[in-house]
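Have a look at this one before I ask anything.
In this view, the complex is presented without one of its protein chains, the others remaining in place.
On to chain A.
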Amino acid sequence: MCQTEAAVGGLSHVTALVLTCTSSLSAAHRCIRALTAVQAERGAPQLYTAVTRRTCSSVTAPRITTHYTIRPRDKDPRWEGVEMERFADQADVVIVGGGPAGLSAAIRLKQLANEHQKELRVCLVEKAPQMGAHTLSGACLEPSALTELFPDWKERGAPLNTPVTEDVFNIFTKNHRIPVPILPGLPMQNHGNYLVRLGNFVRWLGEQAEELGVELYPGYAAAEVLFHEDGSVKGVATNDVGIAKDGSPKDVFERGMELHAKVTLFGEGCHGHLAKQLYKQFNLRENCEPQTYAIGLKELWMIDEKKWKPGRTEHSVGWPLDRHTYGGSFLYHLNEGEPLVALGFVVGLDYTNPYLSPFREFQRWKHHPFVAATLEGGQRIAYGARALNEGGFQSIPKLTFPGGLLIGCSPGFMNVPKIKGTHTAMKSGILAAEAIFPKVTAEEADSETAGLHVPEYAESLKSSWVWKELHSVRNIRPSFHNPLGLYGGMIYTGIFYWILRGKEPWTLKHRGLDAHQLKPAKECTPIEYPKPDGKISFDLLSSVALSGTNHEGDQPPHLTLKDDSVPVARNLAVYDGPEQRFCPAGVYEYVPVETGDGMRLQINAQNCVHCKTCDIKDPSQNINWVVPEGGGGPAYNGM
């Protein structure tokens, strides 16, 4: 397969010729000669020349993807004779993902088991090395679902230490701000809510779960979904370990383990990689809109005590984003005995300019006088990023399938204008547990398939407050797509949500897949970002170091490419390599090839913070994020 396939705009008729090249130096020269001929005949302008020079290397690019999901092992001679048998164990329920949804489901199942004096084996696998290490959120928690799960959460020591005392909303301009009154009834009103460090909350939930007898296995990632003969879900298999970077087995190679269950709950959070497979396998998205996303970047700062106002909640929209790019910021003053603030920036991933860098927007937002005033004299102690759902009601897929169901941010229950998804995620976990409990403890399996099908879960979710809540705010995010952009959206919210409470009979649509929203680079202007000053704003690499992220170096990169040639041929050629800018961890870099002309994509997989933005925003949808060896990834502490 020729590595110099060039699919640039009008040169597509050459693609057919190029595709028939075999992988050899002379073939590469043939490609270049063909393209140069076309170029000469069209009198290509400056840009074309630069672009073709970059997309045609005189050497074939090195192989990037070695992961077995793209390069199967059954045909690979290096794997001949390697024992591939897996140890299997049986549980009643297996839960993938130890976040608020997964843990709430586990806890509720064990509460019901104890109530009804039934034995129930609940196993939960989580890729983070300890509970909460991969959790990242603002966060302003609505305690409704928590109170349902543990009415005595306060006595149990749940880390909800900061009730919201002040709520501020601003529209930022470059140097000033326009305050917006938060009238009661508007979705961003936070009275009765708590500012939490969600990682600590998840750690606490984990402790409660263990006390109730849930088997928690942090450090083990669910890598594969297992199926019965009849096509229903049988369980999951954890990741293999000990595979070298080139895809060959090392001495310490060991197969993952199979966990079989009567029913498997998938709570992988926003854009889970197994959920992605399940959508295809069971056609779960045929009647809903594609999910739309945003990326959230966050830092924790220890600030000057004099500036610390515990319980103060600040949100902003506007600068530095233009009115057509959805996004905004949060800044929360925590009250946990030290002057700590959690702040962050969210950018909708339907942005159109490939030169936009969410990380650099975040860094420059901090220089706004209103924000810099709080941060001056402070010290940054943590950094992280994660994608979040914005599709809401319109994007909820089918939630159940034979042998399993989807909970939490994986299918996506975030209330976007409130910017809260934890309470709905927890409620979905609770409802899932309540729906499956009678079925898994029944004497006779009441199911047509070997894996239990529990459509009752979807039914109970539809008649719960989660559904009502998401339905009432369904039009706010899509209302943003109008000529007035942000301001149109705010006007719509004022009229139809605040006054009419979302009762309008129509449902607005989203724009489509986020990945398809990018305009070609030549139609857009590069953005001049200010240099980080090292006191308030920082460079990318020092930020990534603060996330504590690390992976075993000698393993296949878990950012897999379906086609290794697409990044240079399409992403770089047409969009100027947007992955260099939207990845908040510096995983993707276009570097010159070692010999000859041209660029190649370098994937620094060790930096990955598991945010999933690349899988979402890649305009070629060529990147497939799969799970690395368990235990790798960020080491967030109370993010």
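Rule of thumb we're sticking to: a contact is a pair of C-beta atoms (placed from the backbone, for glycine too) under 8 Å apart; a residue touches a chain by one contact, two chains touch by 3 or more; residues count from 1.
Keep in mind that, in the parts below, contacts and distances are computed from a predicted model.
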Per UniProt record, name of the chain withheld from view ["AP-4 complex subunit epsilon", "Electron transfer flavoprotein subunit beta", "Ribonuclease kappa" or "Phosphatidylinositol-glycan biosynthesis class X protein"]: "Electron transfer flavoprotein subunit beta"
Options A:G311, A:P532 or A:G638, residue touching the unrepresented chain: A:G638
Selected residue (touches chain absent from view) among A:G242, A:P290 or A:P417: A:G242
Residue among A:I64, A:A133 or A:L461 that touches the chain left out of view: A:A133
For chain A, residues in touch with the removed chain: 87, 89, 125, 129-130, 132-133, 199-200, 203, 217, 220, 238, 241-242, 250-252, 254, 256-257, 302, 338, 381, 545-546, 548-550, 635, 637-638
